[in-house]
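Since the structure comes first, as structure tokens, the remarks are kept for the end.
Note that one protein chain of the assembly has been removed; the remaining protein chains are unaltered in position.
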Amino acid sequence: MKKLLKLCVVVAAMAMTLSLFACGEAPQEKKAEPAPAPKAEAPAEEAKTLKAGFVYVSPVGDAGYSYAHDLGRKAVDGLDYVTTAYVESVPEGADSERVIRNMARKGFDVIFTTSFGYMDPTIKVGKEFPDVNFMHCSGFKKSENVSNYFGRIYQSRYLTGLVAGSMTKSNKLGYVAAFPIPEVIRGINAFTIGAREMNPDVEVRVVWTKTWYDPALEKDAAKSLLDAGCDVIAQHQDSPAPQEAAQEAGAYSVGYNSDMSSFAPKAHLTSAIWNWGPAYVKTMEQVKNGTWNGNQSNWWSMADGVVDIAPMGPMVPEDVKAKVNAHKANLAAGQDTIFAGPIKNQKGEVVVAEGTTVPDGDLLGMTWFVEGVVGTTE
Amino acid sequence: MLDFLIPLFAATVQSGTPILYATLGEIMTEKGGVLNLGVEGIMAVAALAAFTTSMYTGSPWLGFMAGGIAGMGMASLHAFVCISCLGNQVVSGLAITILGVGLTNFLGVPYVGLPAPGFNPFDFPLLSQIPIIGEIFFKHDMLVYISFLIPFGFWFFFKRTSLGLHVSATGEMPAAASAAGLKPIRLRYFAVIAGGFLIGLGGAYLSLAYTHLWTNGLSGGRGWIAVALVIFAFWRPGRAVAGAYLFGGVMAFQLRLQALGTNLPSSLLLMLPYILTVLVLILSAARGRRIDAPAALGTNIEPEG
Partner (left out) sequence: MLKIRKREEPWKWGALVIFLGALLFSLGVSALLLAGQGKDPIEGMIILWQGSFGNLWALEGALLKAIPLFLCSLGVAVAFRMQIWNIGAEGQFALGAIGATWMALSFPDLPGVILMPLMFAMAFILGGLWALIPAVLRLKLRVNEIISTLMLNYIAILLLDYLVFGVWKDPASFGFPMTPEFSAAAIIDGIGSSRVHWGLLFCVIVGIGLWAFMSFTRLGFELKASGEGARVAKYAKIRYGMLVMFVMCLSGGFAGWAGCVETSATLNRLQPSLMVGYGYTAIVVAWLARLEPLNIAFASFLLAALRVGVENLQLELQIPAAFGTIMEGIILLTVLAGQLFILYTLEFKKSRQG
């Protein structure tokens, strides 16, 4: 009978597959052979081509977060001793583990996993492939061959806050934000601190969209802030829709990820932008020279050129520009006093004492808002 | 109070408009007896088509039409599979969504971050001066104003034109319609494709008026909301308007609540539109309103002989 036949086939297939796995399997290639062909041909010290792999959580065409990483990849691709490849739209979780593992198996020398949710899978795969170097973005775990990295985009946020604080007339700044995770919260805090430095009466209102990417919803969120009286809109979202909303309402805006001025030339003050290229190139150099180390937490800053702000628009007065540039120069020289006390939280309590600074660990796990922010962290 | 409510209602109208177009399009389709779950995919394709057309020709109106035509194209695929090939309507719709979203994301990559001419809000002469009503309804872009007219067009079409009556008849009982000398197959094709046109207009609205850009995920699940709202609307255009605005309104409301500084967790606030839709549906059903689904909805017309 056809049914019985089918059943037998399925059971047989499953049994075969199971047994293949149970009997100690081949796939655990202990040594990932990096590009065996070049190794064989090329003389011992000379140009060994490194393979760099990139895993993205969203499509690179989104002009946002993954796009910024991909620009970094392109910079690396330009190096003559590196070839690159990437996989995009990889959901965090089981899929990412598989993708990362496949890259390792295929002999990639360095694998950049660019989203927080790739953390556990990166560590897991890292254990199985000790000869592959892993760089995980925005996480906190590390191991012998896994280092994590991130950028102090909050420094850029601080600078954009300075601009926004100077330009507002209603003293209300709006922030369209995706998810209440520490990097977003930290950014909002830095923005607020900067804004209040220029204008102590400013308040920052936060609306959560719970999506990284829904342009229409982001625009609506921006509009709700505009209707509530905000006259500068900032965002931690990947589409330029909030910028559009600001321009249509005759307000100002601050962009994110890349220079968003082309979307809202009359409104765009500046943007907090990523610049992964130099950092990625530096990493590859280290790998090439054998000086790359695992177990590092690299929190790159403006001094490393990884974060920056877009050129300020013509509507920003010269004296504001001068102040911002002065602060920027300090940050670029490595002086970061953004989260130096005294800092109060939303309730008005002093949580960072005068003379102390928030340590990196607390910055990375920041889940509270500073005074001046109106909104919840949930 | 008023200066919270008026902008809220105005935002509601805008937020509800793409959903309204799509819902009306789906009503047209379902009145003919065909379920089209591919609304999301159709909106996505239409949004891209509209955007690129507007970009290349410089005319947002051509873009708007292109959106409708793209909608018709995708819908005719669905029509062919369901009507001529007797495919399962539920799955075919899903396939259209999958294909539509995939095609859009694949073809749209070069267009991210580019500008294109679109529709901008303007004050409707005279009518926008009316206190309150004017501010809520008459300070939008042209496509919103058009959307006000379509439900009336629907009413007229289904109640007063013979084509409309024939479509309804096909949706209720294709066999009887056939016996009466009508051609159910052709009528169904019409319903699906005409519906697809409207759905496409909704998608075009997203990239030409709601925002003036194209990126992945522009449709953002609105197509699925439209499918749900058709049921909510009991297949009547008037209620479709109510449903689209209710949904858009609650979404706008919870955003504004956040902007005003509430302490309620945003996840819970975001649930509001969905919960409310179901609640209102339950209440209507509980009050014993008849649910007028077209009797032949979802079934295929077997060929004779």
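The first chain written gets the first letter, and so on, giving A and B; residue counts start at 1 in each chain.
Note that a residue touches a chain if its C-beta (ideal position, glycine included) is under 8 Å from a C-beta of that chain, and two chains touch if they have at least 3 such contacts.
Note that the structure is predicted; figures quoted are calculated from it, not measured.
K.L.:
Would you mind spotting which of B:Trp61, B:Tyr111, B:Tyr145 or B:Tyr274 touches the chain that isn't drawn?
P.N.:
The one listed residue touching the chain not shown is B:Tyr274.
K.L.:
With the missing chain put back, which residues of chain A would touch it? List them for me.
P.N.:
Touching the chain left out of view, chain A contributes residues 3, 6-7, 10, 14, 17-18, 20-28, 53, 59, 61, 85-95, 97-99, 101-103, 105-106, 116-117, 120, 140, 179-182, 185, 210, 364-367, 378.
K.L.:
Please identify, in ascending order, the residues of chain B that touch the omitted chain?
P.N.:
41, 77, 80-81, 84-88, 90-92, 94-96, 98-106, 109, 221, 224, 227-228, 231-232, 265, 267-268, 270-271, 274-275, 277-278, 281-282, 285-286, 291, 293, 302-303, 305
We take it that only the chains that are shown with their structure count from here on.
K.L.:
Could you tell me the distance, in whole angstrom, between the mean C-alpha positions of chain A and chain B?
P.N.:
Once rounded, the distance between the two centres reads 35 Å.
K.L.:
Give every residue of chain B touching chain A within the complex, in rising order.
P.N.:
Spelled out, the residues of chain B in touch with chain A are 7-8, 11, 15, 18, 105, 108-110, 112-113, 115, 120-121, 206, 210-213, 215-218, 220-222, 251-252, 255-256, 258-267, 270.
K.L.:
Can you check the complex and tell me which residues of chain A touch chain B?
P.N.:
58-59, 61-63, 174, 180, 205-211, 213-217, 219-221, 223-225, 227-228, 230, 239-241, 244, 248, 262-263, 374-376, 378
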